[in-house]
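Would you mind keeping the following structure in view while I ask a few things?
Just one protein chain is left out here, and the rest sit where they should.
Take a look at subunit A:
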């Protein structure tokens, strides 16, 4: 059936697999997506939402490069919020609630509409490897499919084990089989593997809830969207709701602790500290009598509801009893209980910056198999793995994003340099230069790069160039145009900002903390300029950020340039650190294992301290 073989085989159809397949296929590789169930491509296994702080920026980056996640999110969104609008622009983070079923459907349709992308439903049992290089996959039906490169995106499916109370079920997701064989084979090849844990809350029937007693959480009045392309903007939105746990709820949950796999030792692996189960929250923060619970609709029409904040692996009877005591949940009907899942991952320090494994050539890992958590983290790795698999087999230069270029760059560099002990989630604080890595400028940062490698289409580049041209012109307009006191002072007076005595450049007035673009638009000259040049909302926002935060942006650019000097000092390949007795023992071990490419990367390896870096610098003759 598969006599010809493929350029790239992607194993898995989640966020990572779908992006990987789309990227490789769009760049021209004949691509096959193999997954255990073609009905669950693009499945949101956990909460029905995309984006959030730092994650929303990643979705924008994926979109800017020519990935699909932003477009899919826009097409299936039921609510949109720009988080952190009260903070500086680096913190503005888009988030959408999605219709779970439509999200998956949109992914399936998008992939079906992608030339070069084929599908096959089967479980990949092992890899075909020859001379240290992957040459295909073998399925559970015994089929061998040849390929030049393979991307593994197995998510939570590798030897997945679901825990609900004292019950354990083999499975990769509720109601789905686990995948076996791959871990064992890779360990035989010499890979390190480990176990991680994550969890999900119960899904309940929305008709059984009393929303009257909950606090509505509406979307933004003027919703934006993710994609820089022309995608739909929401005209209707669905509300989420907020309620709280009480002391009684906590007491009821505690009664089940002795049957909790978290506490009775059945689950040994590490879950994410920042996304704890409700029993973990109660256990660790015993003095807190109440925790927030967000009630999120699963779609436009479905009555299914996601109980965010109530992730749990307690026995289902305990879950039910406790949730019934939450305000608004008195008559709750369960669709399914929450559960915890343990799965295999491969410490990502075994990868190169391209996400290719160091041990087996042309084999790429992306998503939870690398110890990350989150749809956005997974999708961005899938995208980069798909891109690099295509580039590698075409003998082109690898595509690597630097830490000052994209959150995706920070993510991958962190993973392969530091590894991770718990499921890795992106935070803005992980980025040294977050003021540069904003959601508003991902297109300006990355679309030219995406275009250069043949992924982003020309339309995307043109839109980005127009946005850049128009916002530059608008910023220049503020620099060059003066405003008279009688024009601006009424606006300043309203804002309690000190009045100006003489005409001054608009840029200066606009730079004041309280003055926003909407205030400036009250000036006829400004609104006239906007109309004449047909400036869109994105251009206004871009210009506003460039005027109001120019000092901070410049400063971070300078700091990033300083870092570039250490990034520029290359360490020879296969460097033997064990010869350098002056390095600490830990540093020698870690550096030998990770083989950083530059001094800057070496400095980020955990266990490597500054004096080790000084030693390296001296040694390398600096």
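The criterion applied here is as follows: a contact is a pair of C-beta atoms (placed from the backbone, for glycine too) under 8 Å apart; a residue touches a chain by one contact, two chains touch by 3 or more; residues count from 1.
To be clear about the criterion, contacts and distances are computed from a predicted model.
*Asks:* UniProt protein name for the omitted subunit, picking from "tRNA modification GTPase MnmE", "Biotin transporter", "Lipid II isoglutaminyl synthase (glutamine-hydrolyzing) subunit MurT" or "Osmoprotectant transport system ATP-binding protein"?
*Replies:* Hidden chain, UniProt protein name: "tRNA modification GTPase MnmE".
*Asks:* Among A:257, A:334 or A:427, choose the residue that contacts the chain missing from this document, as touch is defined above.
*Replies:* A:427
*Asks:* Just to verify: which one of A:40, A:231 or A:559 makes contact with the chain not shown?
*Replies:* A:559
*Asks:* Tell me which residue among A:39, A:121 or A:292 touches the hidden chain in the full complex.
*Replies:* Only one of A:39, A:121 or A:292 touches the chain omitted from view, namely A:292.
*Asks:* Please pick, from A:140, A:246, A:584 or A:606, the residue that touches the omitted chain in the full complex.
*Replies:* A:584
*Asks:* Extract the touching residues of subunit A with respect to the undisplayed chain.
*Replies:* Residues of subunit A in touch with the missing chain: 52-54, 83-84, 86-88, 90-91, 274, 291-292, 427-429, 432, 434-435, 513, 549, 552, 555-556, 559, 565-566, 569, 579-582, 584, 599, 603, 610-611, 613-615, 617-619, 622.
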